[in-house]
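Yeah, one chain of the complex is gone here, protein chain that is, but the others are all in their spots.
Think of it as A and B in the order they're written, each chain with its own count starting at 1.
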Amino acid sequence: MSDKIIKKEHFPEFLKSLKESYEVFVPVRDGEFYAFKPLTDEKNVGLNFLNTRLSPKSSLFPQSERMFEYTLDEESEDGHIVKESSKDHPATAIVGIRPCDAKALRLVNVNFDTQQFRDPWWAKRLEAMTFIGLGCGDPCATCFCTSVECGPFHEEGLDVLLFDLGDEYLARSITEKGAQLLDAAGVTEDAKGNTKKRADELKAKAEQKISSHVPTGKLKEKKVLDLFEAPFWDDVAFACINCGTCTFLCPTCWCFDIQDEVHRSDGDRIRNWDSCMFPLFTLHASGHNPRSEKVQRVRQRFMHKLKYYVDKYNNGVACVGCGRCVKHCPVNIDIREVFKLMNEL
Amino acid sequence: MDYTDKIRETARKLLEEKTVDFIIGFKKGTLPMMTEPVLIRDPKDTDQLYWGSFCNINLANYLPKREERIGVIAKGCDSRNMAVHIVENQIKREQLHIIGIPCTGMVDRRRIAAFLDGKEAREVLESDGDIMVKGEGFEHTLKKSDYLQDNCIRCMHRNPVIYDVLAGDLVEERKDPDPFEDVEEVEAKGPEEKWKFFSSLIENCIRCYACRNACPLCYCPTCFVDESDPQWVGKSNDPTDTMTFHLLRAYHCAGRCTDCGACEQACPMDIKVRSFTRKLNKDVLNLYECEAGLSIEERPPLDTYRPDDYDKFIK
Partner (left out) sequence: MPDNPYLPYPVRIEQIITETEDRNLKTFKLVFLHKEDEEQFSYIPGQFCELSIAGKGEIPIGIASSPTEQGFLLFTVNKTGVVTRYLHIMKEGDIIGVRGPLGNWYPWEEMEGKNVVVIGGGFAFTTLRSSIVYMLHPDNRSRFKDITVVYGARSPGLLLYREELSDWEKRDDINVHITVDATDDPDWPYNIGFVPTVTEQKITTSENSYALVCGPPIMIKFTQPVLEKVGFTPEQIIMSLEMRMKCGIGICGRCNIGDQYVCKDGPVFSLARLNELPPEY
């Protein structure tokens, strides 16, 4: 669409004017890592970060969320009837989201918004959100986004993409929503040809810098039963401790649990992040558990991300190469190794 | 001290002579400061085995309820957990062939990350008490002893307490008169301050249970947080439920925890969860003169009764 300039010295002002029309989320340093938090201090924004520890999926899909409420009071005419909890969905802007995380939200969207069913909370929050991405000039050693139809300056899922050119940002509006946001925040200075060239060079250099690659070309053609029965799963799964680290940090993981919690005579129905890594994930009331063994659960996760999702949605793999699971798995189970094993079977 | 060769040699022999069915050890990780636990059956694969200062996962975690004969690598703390497993009937002594590692401490990768302040380590090499950290445009040589894990700094049992073969010579134990100064700092706080301290400690907890799952002591078929019938603890990230999980887990580990630090190393949110268990370790030591896992002849302090047990809390 259009390329504009925001001088870095004016960035706090830009954020301040954003705040007048949007609820703004920015990356903020929290101890040794970064997290997206509501903007409080325009001068204290951690945009020189690599990436946040937790993905920003929690802005559309919080870890715990009240779905409904009810009263169990027998006197009430609404007793035992489950009612929607009222929620606000104000216009929100998330500033500094990395292209991998933004694309991830689109990969997840095909799950929450289908032809037959639409998750109202996800969908409303997504509609209300404008995504201002920050391209990665300096990708991490563990990033492999370019192998999975993504990249350090990939535009999918973003409304605006910022290029960090040292003393200024080039702000490229990718959608109408993004152009409107830049307008509303008073960003009017057009980028000149030379600046655009610098931005292109930054992107090309960043894509070159990606040092980690995974093969994905043969995943679609491989037979699902061949992959399922492959001999390498025991080796892959041995070290796994079945915690929820990979699933909770992953921007494309979306599984959740629904629970009723009651306090005296009032209650809520809430949903919480859940993980296919947990042993009880598939436990039937009868006691039967199709995935009672650790290796079955580990296999499920990788099969889902690299095969079932591919077959079901024709949307590529459910992975954007952000590298969080690689960096933070306590036992160094590396999805990049599994990509190789599955693709080369 | 390079134990890798001795470990490989010992493992190969154990497999060739069929003394064990398989070996559980570490292989080099795909990231500079990580290692991955590995199970090896074929003597030819023992070249994958590796030892260094980042082998901080407690391999005793992979033992409970196994039926085979297992060769397993153990540093001081790991071997104590194996002793606890034996006493608690999770594995039999005869099943284990322990390759003991006299340990000079594990390096805390987060302390190195903090030192690098946002820069990525692309290569990390160890030699003779030095850690060389290389990245884009930098190279540092750090002293290993400056970057140890907190539990290693305070470690009182660096040598394995049970083993079948040693991978190196025994090392000198530390003689710290008071390894619990970190606990005393918290004990000195008033009740309000203590509550604030612990609440803010776990405010980033995402209930991933990495701490619990990395802990060798947590082998219950269904953990109390997962029970749904009856349900003891809520499953959301509500602060009260989260605090309940951490407090109760610490109490379930009381008298059994060896302070191996696997919980802290596993936590993806860098939470110092040992603050919960350290206090209990101190109390058990002071009240019952017991440290977990020092012998397979002794039962854990909280499942035995001695007539002279401290009982002043019974009023």
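One rule holds in what follows: a residue touches a chain if its C-beta (ideal position, glycine included) is under 8 Å from a C-beta of that chain, and two chains touch if they have at least 3 such contacts.
These figures come from a predicted structure and were not determined experimentally.
Peer 1: With respect to the chain omitted from the figure, which of A:70, A:131 or A:153 is a touching residue?
Peer 2: In the full complex, the listed residue that touches the missing chain is A:70.
Peer 1: Of the listed residues A:153, A:169, A:238 or A:309, which contacts the missing chain in the full complex?
Peer 2: A:309
Peer 1: For the chain that got dropped from the picture, name the residues of chain A it touches.
Peer 2: Touch set of chain A with respect to the missing chain: 67-68, 70, 72, 79-82, 84, 111-112, 114, 116-120, 224-225, 228, 254-260, 262, 267, 269, 271, 274, 276, 281-286, 288, 290-291, 296, 300, 303-304, 307-309, 311-312.
Peer 1: For chain B, which residues lie in contact with the unshown chain of the complex?
Peer 2: On the chain B side, contact with the omitted chain comes from 228-229, 231.
One rule holds in what follows: only the chains that are shown with their structure count from here on.
Peer 1: Approximately how many whole Å separate the CA-defined centres of chain A and chain B?
Peer 2: Spacing between the chain centres: roughly 32 Å.
Peer 1: Touching chain A in the complex: which residues of chain B?
Peer 2: Its residues touching chain A are 29-31, 34-39, 57, 61-62, 110, 113-114, 118, 120, 122, 204, 206-210, 212-214, 222, 226, 228, 234-238, 262, 265-270.
Peer 1: Can you list the chain A residues touching chain B in their complex?
Peer 2: By the definition above, chain A touches chain B via 30-33, 48-50, 53-54, 63-64, 140-142, 235, 238-239, 241-245, 248-249, 257, 259, 261, 270, 272-273, 275, 278-280, 326-328, 330-334, 336-337.
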